[in-house]
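Every protein chain except one is present and positioned as in the full complex.
Showing chain A:
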């Protein structure tokens, strides 16, 4: 598995798109900090970008890479290697190279602007961790979609739809149901609903760490009481981990049965 991971990783690291992705974050980080020296404000803006962008890039990159390297995968399948090893290796290759772009691209500008001297380091780390989790989750989901659909166009469509669902449609459904059932107590519903979507989960996790959490009022206080504790933090990180593992398991099981 390590070998295949190495192949995928070095293949991706040499690809133009990884560099473009890295350069994008570098530019974003530097421009943000140049325009506004306040690290905490920059973290808020970055949160908006990361929560939307990392899942999207993860999805598109994952599915593109998987379809493009199909011939290589078929070649590997002919070798005496376990199927799960091949797919997990590729999966890790994509996710880790994307995460590396994210961490380096944002880490360098923030380090240059004195991250260690500010109190924002914990928030920044949380931001990076949730960004990394989102990358892993959405790459895994998109590979699953690719495994289930050998038709590229269909697979691509489903992947985009999946991203759209988690990033936009899900929130719309939540909002709608909140408005319909507004006569009922909704705090716990809100808590559970935001738990089930990794994008919402990471958004709220970062939001609560930042100043604007006071805006969330009573509901925010409830969230704060839950997420603010180390138990809440570990539960939500555990849930993110579950979100990585579930599609991972699905991927391994599907790949072992799939006809190529």
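Definition applied: a contact is a pair of C-beta atoms (placed from the backbone, for glycine too) under 8 Å apart; a residue touches a chain by one contact, two chains touch by 3 or more; residues count from 1.
Throughout what follows, contacts and distances are computed from a predicted model.
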Candidate names "DNA-directed RNA polymerase sigma-70 factor", "Nitrous oxide reductase family maturation protein NosD", "tRNA 5-methylaminomethyl-2-thiouridine synthase TusC" or "Glycosyltransferase"; UniProt protein name, chain not shown: "Nitrous oxide reductase family maturation protein NosD"
Candidates A:115, A:160, A:186 or A:252 - the one touching the absent chain: A:186
Among A:12, A:43, A:86 or A:167, residue touching the chain not depicted: A:167
Touching residue (missing chain; options A:4, A:22, A:47 or A:102): A:47
Where the unshown chain meets chain A, residue by residue: 47-48, 51-52, 167-169, 171-172, 174-175, 178-179, 182, 186-187, 189-190, 194, 199-200, 203-204, 207, 211-221, 223
